[in-house]
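Apart from one protein chain that is not included, each protein chain of the complex appears where it belongs.
Going by the order they are written in, the chains are A, B and C; count residues from 1 in each one.
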């Protein structure tokens, strides 16, 4: 038993952090929000191995590697990377698990290589960035469909989340493997989204601590005030205890506990990240409330992701249903 | 419209406060808890007019005077007066509303005069201080019974709350007026208990503020620390907004809104008093956690009364049921 | 003690009837947009024509001399009718009370009627980049010149300034004085020479406030409120109004709570959310009754206004968080509830952060000791004074 990341896993996270710091995500986010879904960063992430984490080796991937996936999504959350990344990772699992070899051979190598942007509708019939996707998946009871945008973009509080109503277009696969595959994809998406939330929360905490160290009011840094200290200590505590739930869930991938564990991780990550966002806003004051201040992009994404990939209430229900014996 | 107490009402409260300060309730509470239900204070409260507030004039009372009842119970709560006072007040309403003239003539003048200690079982078949009561009431569907203790005392977190299982003994009245009377008695008990909680919370806040002003740690009064200040500010805010709900409910006595309004008052008073109790405990530290420190009697009574006369969940349900149209 | 509202029922009936006939059937566009701002300005004119834009003001300035109780009743009816947000509220709630307390008769006559009619919309200009919570640290200057003053410096978080006509705020008129001293309260036009307005988007991107860059802006003496150098004391009367009832009347929360209960029922009355919905209802009712208590009192509520500020701002956030949770996965989508949520998030920050309000409550209401040093003990950085 060794429940900490090994050197290689840490290095993977640091590499992504460096890549994303150099990419300068705030400008990318604003361009993405304005309708310019540039794929340069997408390709770079693929090259760094992010999408291969959900694709099996026989389709040119390296997965499934759920721990590394949490590492990666934590860093992508930390930089608020836009685009249907969780959706594409979940789609890889869906396609692989649905068991249609032709479909897998067509899409999985492209996903791993960063050549396919895939979206899907995990809850309501709405898919993220549907207008920018090469493929949109819609899973029915025993049928898997491709889909297409079916209406105008729905604006989210997170301007980089461009949601579209979608409608089924072409049947891709049928049979009892489809709902199983959809369930597996959902659980993996929930895990990835949880990690993303943790990264978002961590970035907000770091930014706010730095702000509290330097912003002066009443002749001293506001970080000297006990109220600010206690707010930030609470934000840290929430994040510190949500993280092991995400990694613990990653390690239960493939076990019957996986759905319960990803739900627990999502609840804790949503709550911790949302608390960090509220505290970030309160400590920053008005500046954090503005569109043009970069951390506000993080704050808005946290609130949006809190209810994406299942609401906290849905996940609490799944947790208690699973421990009903 | 003038939604503040008038001079006479304020004077009534001040008179009770003075009477109770001189009585020195902590010693009385400890004796009561030890099984010595001394009636000296009970008589003094009757003389001050407390019990008459729930008894109509034709039975030697002055009631119903719900606003004055809130004033009185606030002061009794402030001093954590032990005994089935809320129960006796509610019993007066029950007897009066049940409409049995003989029963009323027998008991109401004695209640007003402080000569009858009456208990009843508002929720489960448990009555407060049943061993010390002259009468215990138990309301069935269409029947009103006298009752008697039916088992050993059940110990509460509040040592002065001596609860007994009770069993019906003798039928006192029947008919559809009984459930109506029981409902009216319940609502009045809820209002009285809410006021009692507000007084308990206020006393805890006052005591804790005084403690924070004088207790020194790290070379200064702990009341200088922002964390302590903010805790206490929150306690005050909770109590300040619960109070108008209690008086507002008193003023809706006799209207169809009364049940809804007393429930809203009980929820807010329970929450505010409980928050004040938790904050009192935290600011006092270990001393507040001891049996021998008087304010701990207040802390324990708050927790007990929080779920007496209906739990917060039951009252929240009543509130929303009442605004269902 | 009573809650007898029968004396104001005729007034209530009149307001209700007028609103039923006049409130636009479709909601106006968001007042934080240029189009919406214009539509809301026109609505202010409609209100004014019925003498309903400033009911509590004297008749001479466009009001009805309504009592505080009538004002509360007006607000209840106004929000219950789903009437448009008040684009004039900075002027009506912040500037006007200051003028009533400190303005000259000439100022009252010149400024108030166009404010009441929606012809002149006012923005506040309190905060500066280095003076948010710590308002006394402000540095924008007013320099004495012939016949008036020249303003220089930068203001920020100026609510509504993107589209408003005029602004009011504090300026340092004595460069040698420190902190609360040597400040002057001034009014100035936003289209004056030397004023640059840079709109700032709030959390949802709407330009709800602006930065103001002031470069030798001339202000005549007649636009100074109170004595030069006494600006801090003059402004404090406004601050009291902000924290009391006028900034957020109970009617607003009563109406929003009714909508919340309806939303909850429409979505199946989920028992998981029942207690939160009930608590919002109870808190909104408590705020209403507290309002009746406040106007019944004859003493000055003073620092107790801070208790109100903390309460309504947290109620507003809880109300909208509950609504978004009822909406579930739809909670992130643009709509009235999301706009209300974004608006509510500013509550604990502006008009003095809730951390500062809690210090005020602890020190001035409860009598806890100040920190044993020169400065006051306060909370995180924030703007104040926007509406």
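Observations on the model:
Heads up, the rule we're going with is that contacts are C-beta pairs under 8 Å (C-beta built on N, C-alpha and C of every residue); 3 or more make two chains touch, one makes a residue touch a chain.
Note that the structure is predicted; figures quoted are calculated from it, not measured.
When the full complex is taken into account, the listed residue touching the unshown chain is B:228, out of B:228, B:242 or B:276. Set against the missing chain, the residues B:15, B:97 or B:311 yield one that touches it, B:311. Residues of subunit C in contact with the chain left out of this view: 271-272, 274-275, 373. Interface residues of subunit B facing the missing partner chain: 123-124, 154-159, 161, 163, 212, 215-220, 222, 225, 227-228, 231, 281-287, 289-292, 296, 299-300, 303-304, 307-308, 311-314. What subunit A contributes to its contact with the hidden chain is residues 1-6, 9, 67, 205, 209, 212-213, 220-221, 223-224, 226, 228-230, 232-234, 236-237, 240-242, 244-245, 247-248, 251-252, 264, 267-268, 312-313, 316-317, 319-320, 323-324.
Note that in this section only the chains that are shown with their structure count from here on.
Averaging the CA coordinates per chain and comparing them to the mean over all protein CA atoms picks out C as nearest.
Averaged Cα coordinates give subunit A a centre that lies 38 Å from the centre of subunit C. In whole angstrom, the spacing between the mean C-alpha positions of subunit A and subunit B is 52. For subunit B, the set of residues that touch two or more other chains comprises 226, 230. The residues of subunit C that reach two or more other chains are 355, 358, 377, 379, listed in rising order.
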